[in-house]
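What follows is a set of notes on a single structure, which appears directly below.
Shown here: the complex without one of its protein chains, the others still in place.
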Amino acid sequence: MKRSELLTRILITVAVLGAVGTPLFLWARTPLIHAKVAEDGGWSPDVIRANAGEPLTLHLTSDDVVHGFAVGQMDMQGVDVLPGKVADITLTFDKPGIYTFYCTRWCGLNHWRMRGTIEVSGSNVDTQPVPAPLYVSLGLDIDAPHDAPILPSQKPSAIRGQKFSTNLPILQSPDFYRSHSPYQLFDELTSTSFTESQRWDVVAYVWQSNATPESLANGQRLYAQNCAACHGENGAGNGVFADDLAASGESSMQTMTGSEDMMMQTPVDFTDPARMLGASPALLQGKILRGGMGTGMPMWGSIFTEEQIWDLVAYLYSFQFNYQGAVR
Amino acid sequence: MNSRFFLLLLAAAGLVVAFAPFPVQSIAPQERTFRIEARQFAYSPSEFKVNPGDTVTIQLVSADVVHGLYVDGYNISVEADPGQTASLTFIADKPGSFRFRCNVTCGAMHPFMIGRLTVGTNSWLFRSIGLAVLGLIGFFPFSFHKERMLVEKR
Partner (left out) sequence: MSNRIEFTRSPFIKNALKSRYPQLAVFIVMLIGYIFAILAGLIGTPVGSRNFSIVFVWIAWWAILILVAVPFFGRGWCAVCPIPLPGEWLQRGAILRPERSGAKSKGRGLNLRWPKSLRNIWMQNISFLLLALFSSVLLTTPNITSIVLAAMLFAAIGLSMVFERRAFCRYLCPVGGFIGLYSQTAPIELRIKNKQVCVTCEGKPCYNGASTLGFPLRGLRDTPPFGKRGLLDSPLPRRTLGLRSANSGYGCPWDVFPGGLTKNTYCGLCMECIRTCPHDNIAINLRPFSADLAKPSTRIDEAFKAFIMLGSAMIYAGVLLGPWGALKDAAYNVGTSAWFTYAVVFLAIIFVILPGFFTLGILKTKSVLSLKQRFASLATALIPLGLMFWVAFSLSFVLTNATYIFASLSDPLGLGWNLFGTANAAWQPMLISVLAPAQTLALVGGLIWSARTAQKAASEIKTSSIPVIIFCFAATLVMLWLLL
């Protein structure tokens, strides 16, 4: 063989091996967390291990559509995970435990199923017991029907209600507000001299006085990001996925033997007064915390902080009441 | 007819067809709102018409994943998450037909998620058809001349 031929062969072999080997080597050394819609597998990997107190850097990428990344109960700003791009985020966990990370940008009907866990190990194991949520300590059955039997004839107004409330010694404490439904307060006011409509206005005022403008604004933001796609931007239960949910409920009924209340349902209508005025904040908190258990309503307990849930609950009542300087 | 003169005439006609101002009947500008639902990989409605000068508001509703809407020629865009209707308002001051397309990667067929906005008449289409006709008109006398000679020879 001539020298030129030999050299050419060597050159080509090296070039081809380099073209294959270099990217392969670099690829193998770049561990990415891939995001895909839940139907295609969600997060991969979906379990991440870390040590308490040590910074954890994650490289996130999406394999299909726009996703987002955030860790539950950390009150952090989510990171957008864009298709084919890599987003870096560094987290430090102070306490050991199991954290939930989740997708923050709606990516289909099963968006909320896109969750994973970060297992943080460490020596200072937190033995403090988590206090039971309010609906549990109150013994509420959050799946029982709770419709208000009497409904206001017009939308209750906190502005009007304020005028009547001045000489009422009630019950401004958060504990009362959280454990009572609007109807229960309305009922307790029977002994007063107010008309029905006035009593509803007082209720509206009490509910508003338990919500700061900041918490309502925060609740509104959380609602738009997490709830509106199903429950509708106006709360009427007619979000863009409402029909898909109902349809997938019907199809699941054909293939599964399940009880009616365990199937995917159309989302709850927050503009329905019977339902909302009969529900206490504790009950709504319970629904959000625990989720709908198979109805398509996600479990938010591992995602939202307690504060965030109360903000959200406060915002939900704004579909029923006219608030002063109202957010809506 | 002198063929060079004829060609010159033709070129002039072509320029007129391509660039002469189109007669437009002016319609009082209106405010128009369109609710456009975006799903992988189509808009609904995917075609809409406005008049030149209209103030157009597009309310973009994403019904599955995050989508965008970018209007070719106007170079404006909006992005909507499911559950968060986004709106885009602009004055339709450029007449013609424009594609609008998704500008947020939304899956495999994303590059082909396309709709069409027509402002006034799609005059360029008619101008182009005119140019095509003109091109053939200019072409025919020459070709026929040759063809006839050929046939006569035969």
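Residue numbering begins at 1 within each chain, and the chains themselves are lettered A and B in the order written.
The rule is simple: a contact is a pair of C-beta atoms (placed from the backbone, for glycine too) under 8 Å apart; a residue touches a chain by one contact, two chains touch by 3 or more.
Predicted model, so just to flag it, every value in this text is computed and none were measured.
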| item | value |
| --- | --- |
| Hidden partner chain, touching residue among A:P83, A:P96, A:G219 or A:P267 | A:P83 |
| Contact footprint on subunit B, counting only the chain that is left out | 39, 41-44, 46-47, 70, 72-73, 75, 96-97, 99, 101, 103, 105, 108-116, 122, 124-125, 127-129, 131-132, 135-136, 138-139, 143, 146-147, 150-151, 154 |
| Residue numbers in subunit A that touch the chain omitted from display | 2, 4-5, 8-9, 11-12, 15-16, 18-20, 23-24, 26-27, 30, 32, 59, 61-64, 83-86, 88 |
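Quick note on the criterion: only the chains that are shown with their structure count from here on.
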| item | value |
| --- | --- |
| Separation of mean Cα positions, subunit B and subunit A [Å, integer] | 43 |
| Footprint of subunit A on subunit B - complex, ascending | 37, 61-66, 81-85, 104-107 |
| Sites on subunit A touched by subunit B in the complex | 37, 64-66, 82-84, 105-109, 111, 224-225, 227-230, 233, 239-241 |
